[in-house]
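In this view, the complex is presented without one of its protein chains, the others remaining in place.
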Amino acid sequence: MEILGLVNYALFMAIFIAIYALLALGLNIQWGFAGLFNAGIAGFFAVGAYTSAILSTAADDGRIGGFDLHFLLGWFGAMLAAGLIAWPIGKICLRFRSDYLAIATIGVAEIIRLVIKSEPVLTNGARGISGIPRPAGDIGYMESQIAYLAIVLAVLAAAYFLVERQFNAPWGRMMRAIRDNESAAKAMGKDVEFRRLEAFIFGAALMGLAGAMFAHFNRSITPEAIDPMVATFLVWIMLILGGSGNNRGAIVGAAVVWIIWSVSEIATDRLPHEYAVQAKYIRLFLIGLMLQLVLRFRPEGLLPEPLRGDRRTSQSGTEPH
Amino acid sequence: MNALLSMDKITGGYGEADILQDVTIHVDQDEIVVIVGPNGAGKSTAMKSVFGLLNIRGGTMVFDGDDITGWAPNKIVQRGICYVPQVDNIFREMTIHENLEMGGFLKQGDLSAAYDRVYALFPDLKERRKTLAGSLSGGQRQMVAMGRSLMLDPKLLLLDEPTAGLSPKYMEQIFQICRDVRDTGVAILLVEQHAKQALAFADRGYVLAAGKNRHEGSGGELLADREVAEMFLGG
Partner (left out) sequence: MDLLELINFYLIPGIVLGSIYALGAVGITLIFAILRYAHLAHGDLATLGAFIALAVVTSLGISPLVALPFAIIATGAVAIGIDKVFYEHLRERPKIVTVMASLGIALMVRSVVQVVWGVDTQTYSRGIVRPEDYFGLRIRDREIYTVLAMVALVGVLQLFLTRSKWGKAMRAMSDNPNLALLSGIDNKKVVMLTWGIAGGLCAASGFFLGLNTELKSMMGWHMLLPMFAAAILGGVGRVEGAVLGGLIVGIAEEMSVLFIPSEYKAAMAFAILLFMLLVRPTGLLKGKVL
């Protein structure tokens, strides 16, 4: 029984790590390779989750949909919706330094949060959307968990190989050139803006997909399912700790940070109630501190960006100005 | 008499590459010295090396009896060298008077003597002292930049292409001001694109090419030199 519980927990954890790895991969396209600062990861995640939920659930009174579509269509819709939201924001902000994008993405995430809270026609309000079909969900519990993990891992692997291939293609070389040498990038003119926009939209689409996979795993999505600041921040620390610019680093970072995060949660859950609440915030403090320490002492992360022969400097994950 | 500034066999550059190789330049008190040469000869780099703005890997820099090789710019300012960059050499959103005040930032106590001196050299500026520097014409901006750098009573003034982009009228005016400044006891080392005019007005000149010394002599001698003339004076 005990062992079964542990296996269950490990499966649960592995699924979450894979979903977060997908988020970190999306952020790696934006930040690691294009130097774009997205501080609204949770927003794109939520858009993906709700889009897929609306598309794939059965029709329900009082809200739009559901449309009872196949879950794959839901996931595709999630990517599309997240990308579509990223597009105008990127269009407006990518002309400027990434500081502006950081502020704008905080705004997007905030608006998305407001919409989720105050448009029950779309999101069913505080009750959220339940009855989201889970692929391979109608077999035994354990089998279903294993099957879902396999699906998530397959998606992650596919995303990894696609992104990795792009990075080694001329597209990736150009992205790095843009990131590392702004004057050279400026000389390339319009094309640069378009490439950056591409990177921003692709990254956002992956985040949307991660949101959809999260919703289908839980079979439901509510406004409280994720804490926007915590989710966004966790993904950032995953990428920075893992090694921005390195896709494997993004995945390793997701695993390391999620394990630390979950284990610390188990530890604080055992505290008496009056301390447990405070302990939650102490964990947040420590995760913030961790970012500061990584930025200071190991900015290249656990797995530094590989030298691909076209790099001018060895500084990793940063964009000179 | 010892030179005020002597650069001896300076080798160095930005980052790894050596732009200057064994460059030797000296400036005496009360002297205007000009560095000329074709594009990419390392003229501005040679000047910046005095001010500690690049990595020096060989040679020594002695100013007024002190070895200043490798000093930080702010220390060099305090020692008596002021530098006027070619571009972005004024505070555009501050008034002329405030520009001068910032020039005298390191000076303790009363600045009024310094203001008087600078305004005596640039009477135009005094009239417009409350004007924002960014709204001035190119020639006037250059005057503000020079005025700012004179606030600390330097012994040596470094000017990086002070006449770039100016009309001939303003160029003459700037040269005249340089002479006036020299006559108040400040030596000047400047880099110039307008080689002919600059050599005609300077006391002495250096011709640099490809990061090395090529010729030196009085302005007249260099102007008369056939090789120098062919090199870049347009025959």
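Going by the order they are written in, the chains are A and B; count residues from 1 in each one.
Here is the rule we use: contacts are C-beta pairs under 8 Å (C-beta built on N, C-alpha and C of every residue); 3 or more make two chains touch, one makes a residue touch a chain.
Bear in mind that the values here come from a model prediction, so they are computed numbers and not experimental data.
Q: Name every shown chain in contact with the chain that has been left out of the document.
A: Answer for the hidden chain's contacts among shown chains: A, B.
Q: Looking at the whole complex, which of B:37, B:103 or B:205 touches the chain that is not displayed?
A: In the complete complex, the chain left out is touched by residue B:103.
Q: One chain is left out of this view; which of A:64, A:114, A:142 or A:259 touches it in the full complex?
A: Checking the options A:64, A:114, A:142 or A:259, the one contacting the hidden chain is A:114.
Q: Among B:73, B:165 or B:185, which residue is in contact with the omitted chain in the full complex?
A: Going through B:73, B:165 or B:185 one by one, B:73 is the residue touching the chain not shown.
Q: In the complete complex, the non-displayed chain touches which residues of subunit A?
A: So the residues of subunit A touching the missing chain come out as 35, 37, 39, 89, 92-93, 95-100, 102-104, 106-108, 110-111, 114, 117-118, 229, 233, 236-237, 240, 277-278, 281-282, 284-285, 287-289, 291-292, 295-296, 299, 315, 318-321.
Q: Tell me where the left-out chain touches subunit B, residue by residue.
A: 51, 73-74, 77-78, 83, 85, 88-94, 98, 101-103, 105-106, 148, 152
Methods note: only the chains that are shown with their structure count from here on.
Q: Determine the centre-to-centre distance between subunit A and subunit B, using the mean Cα coordinates as centres, and give it in whole Å.
A: 55
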